[in-house]
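Report on the structure given below.
With one protein chain withheld, the remaining protein chains of the complex are depicted in position.
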C-alpha cells in the first residue's frame, strides 16, 4: 500500500451538480489540460415487478473502499498520461434523479482522458465494496447488483 | 436535410463551468437516465517554437456548421439509445484554460452514454467547419489543424 | 484466537448484525469461516458473497489472531 494518504471519495447523500462546475472551474488554471472527461451516475427509477425504485441507500466497507479507490487511482496514473483525476461516491440515501457517482479526469489529449474515465468507472463498479439498497415507493427494498 | 429546426450549438466566447452544472441539474427530473457522459475541450497553452498560445479565436461557416451539428445529432440518436444530447461550441476568442466545447449525453446505461459522447467528439472534430486561430503572447498567430 | 467479523448489505440484513467478535479454536481458512458464518442465514446465493481478511479477498488465507474479516455481498457501487 502506498504511503500517500488516500483522498476522500465518499460524500454523504447526493452529489450536487454545482460540485461539477466547481471541479471544472478549479482546473482552469492548469493550462496543460486540453480535455476533461466526466462520468456521472444518476439514480434511475427502475421498475421491478410493478414497483418503482425511489432511492438507493448506499453503504460501504469504508476503510477497504477508500483503499481500493486509492489503488484504482494509482493504477490509472500508471496507465494513462492524465493530469488529474477525481472521484466522488455517495453514501446514504440518494433519491431518483440525483447523482451518486462523479468521475472526472483531465489530460492534454482527449482520448487519454476519455479512456481514463472509462477505466475508473469499470474498476469502481467491479472492485469497490459498496452496497446499494434499492428502496421502492412502498418502502420495501431489494439489493442492487452491478452487471 | 431534416425539417426539424437545428438546435443552436454556437455560443459567443468561452463556455462557463456553471453551464455544465445547469445542464446536469436540468436532467434530474428525467428518471429514466442512469448515466451522463460529458466531454469538455479546454484551451491548452501549447508551445510552438518558443511561443506560447494564449487564446484561440474561433470562426465557422456557421450555417453549414449548424447543419452538420444537426446531422451528427440525428446520426447519434439513430445509432445509440440515448435519452438526450447537447453540444455547445465557442465562437470568438477563448483564452487558455477556458472551455470551447461541451458535449453532454445521457442514457439509461453507462456504456451507451460514453460511446455516444465519444462519437460526438470525433464527428465534431472531423466534420464541422470550424476554424481556430491560435494566438501567441506577442499577438502573432498560427492556424490550428485537428489531428 | 479472536477475530472481528463485519457484515455488509444483504449479509448484515440476513445475519441481523453489523459486527461481532468471535473467539475461534483451531486452524481455520477464510472460506471455512465464511461457510460457518453464512450457515443458516436466508441468503439465496451464498456463492456471490465474498470474504475479505484484512481487506484481502483471498479466501484461502488461514486466519490468525486479531484478523478483521468482512462478509461482502455483490458490489453495487457507481
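All chains are identified by letter, namely A, B and C, in their written order; residue positions are counted from 1 within each chain.
Just so it is clear, a residue touches a chain if its C-beta (ideal position, glycine included) is under 8 Å from a C-beta of that chain, and two chains touch if they have at least 3 such contacts.
Please read all numbers here as calculations on a predicted model, not as lab measurements.
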{"item": "Neighbouring displayed chains - absent chain, whole complex", "value": "B"}
{"item": "Of B:12, B:26 or B:59, the residue in touch with the unshown chain", "value": "B:59"}
{"item": "Chain B residues that touch the omitted chain in the full complex", "value": "41, 56, 58-61, 63-65, 67, 89, 100-101, 121, 124-133, 143-146"}
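Everything that follows uses one rule, which is that only the chains that are shown with their structure count from here on.
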{"item": "Chain closest to the middle, measuring from C-alpha centroids that were averaged per chain", "value": "A"}
{"item": "CA centroid of chain A to CA centroid of chain C, Å", "value": "26"}
{"item": "Interchain centroid distance [CA atoms averaged], chain B/chain C, Å", "value": "49"}
{"item": "Multi-chain contact residues (two or more partners), chain A", "value": "41, 121"}
{"item": "Residues of chain C whose C-beta touches two or more other chains", "value": "78"}
